[in-house]
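Only one protein chain is missing; all other protein chains are in place.
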Amino acid sequence: MSLPAQAAMNAGEVQSFLEQVFEQAMHIKVEETAPGFSRCRLPFDTKHLRPGGTISGPSMFQLADCGLYAMVLGTLGPVALAVTTNLNINFLRKPGPRDMIAESRALKFGSRLVIGEVSLYSDGDPDLVAHATGTYSIPPR
Amino acid sequence: MSLPAQAAMNAGEVQSFLEQVFEQAMHIKVEETAPGFSRCRLPFDTKHLRPGGTISGPSMFQLADCGLYAMVLGTLGPVALAVTTNLNINFLRKPGPRDMIAESRALKFGSRLVIGEVSLYSDGDPDLVAHATGTYSIPPR
Amino acid sequence: MSLPAQAAMNAGEVQSFLEQVFEQAMHIKVEETAPGFSRCRLPFDTKHLRPGGTISGPSMFQLADCGLYAMVLGTLGPVALAVTTNLNINFLRKPGPRDMIAESRALKFGSRLVIGEVSLYSDGDPDLVAHATGTYSIPPR
Partner (left out) sequence: MSLPAQAAMNAGEVQSFLEQVFEQAMHIKVEETAPGFSRCRLPFDTKHLRPGGTISGPSMFQLADCGLYAMVLGTLGPVALAVTTNLNINFLRKPGPRDMIAESRALKFGSRLVIGEVSLYSDGDPDLVAHATGTYSIPPR
């Protein structure tokens, strides 16, 4: 299996799907999808803060995990039961009190496993704030 | 540097410290600290749910990260500026709709880096739900 | 899928299988297998050394990877095409100029994915030298 020529769902469709399957309010916005790619935004909100006024590690983890899931959904269409099996995250710099952007790219798009990487930035700043790699298991269809 | 003979802060002191430095409500309870060890509890709450009724990955990440931090604090005393530099988490089974328990242990306790592992369980069930390893950077003192 | 009651191959059978499928000389010895467990030994040899007289990181990686594979083989029987998809290793202490021991345990034994952890020791010393977690993908049978 390899990447399709076109995304199966656009950003708005992925956003609606995520809001439907997660009962809780989703604060993350899906801005773009393409085969093997997504860009998501975590709007700035004081409840993501940790000591020192920066965005917390768990909020960055959530954004990275959601970005990979949006990349899988955008590429394959609605696969509610795809699950993260592994996520490895490196925290590089303290992010500022601004929106965070996650760009997710497939490193491998197999029929059973998708492996991707996520680069996290503060909006408007080119320096990488965190970097993650993760594995998604795709259920048999 | 190696482990001290006694914990520098007990569970209640670590809990108070966490509540002070994080302005947001902390839902995680610190139940026990010992040199190189902590046990924390995430009380069950529907807002940690993900599709299928299980606790979400980001909630488990937060519990693992907090467990490692509580282990560092319990061992060293108040080190507000210790930061997670890396966390790798494997999701193993769907947790049930119950409290989750995180047991964190130091694998290495150096003067500049602490590396630890965290085992996450559903309360009352011996099967591991998730497993994480992480690195904390300790600022010069 | 869960762990069988008995190992499918004993240590000698796993050792022979590894020597057959890898054309190169295998220096690692499989000492014990059980369902979801293996213990392997890397005999001390100056060619594993790195600056400072300690065993090199790549030699420890090889021992960890081989230990996980021996655990999968011992549990399932001959599955030549099982492949490592991810391995995360933390180096904790400099090992001494002695044999190294790897104890591998399954954290999850699924029909498609096996996730395990490996603890690496210097022979005769209880302090952990390195710790790894890894994912094996099991081909459909």
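Labels A, B and C are assigned to the chains in the order they are written; within every chain, residues are numbered from 1.
Operating definition for what follows: contacts are C-beta pairs under 8 Å (C-beta built on N, C-alpha and C of every residue); 3 or more make two chains touch, one makes a residue touch a chain.
This structure is a prediction, so every number in the text was calculated from the model and none was measured.
Chemist: If the hidden chain were put back, which of C:P4, C:P58 or C:P97 would touch it?
Modeler: Missing-chain contact among the listed residues: C:P58.
Chemist: Determine and list the chain A residues touching the chain excluded from the picture.
Modeler: 88, 90, 92-93, 107-108, 115, 117, 128, 131, 133, 135
Chemist: Since one chain isn't shown, list which residues of chain B touch it in the complete complex.
Modeler: 85-86, 88, 112-113, 115, 135, 137
Chemist: List the residues of chain C that touch the chain left out of this view.
Modeler: On the side of chain C, residues 21-24, 46-47, 49-52, 57-58, 61-62, 65, 80-81, 83-91 touch the unshown chain.
Note that only the chains that are shown with their structure count from here on.
Chemist: Relative to chain C, which chain's C-alpha centre is the most remote?
Modeler: Ranked by distance of C-alpha centres from chain C, the top chain is A.
Chemist: Give, as an integer number of Å, the spacing between the C-alpha centres of chain C and chain A.
Modeler: The mean C-alpha positions of chain A and chain C differ by 33 Å.
Chemist: Averaged over CA atoms, how far is the centre of chain B from the centre of chain C? Could you give it in whole Å?
Modeler: That gives a centre separation of 28 Å.
Chemist: Which chain A residues reach two or more other chains?
Modeler: Expected reply: 85-86, 88.
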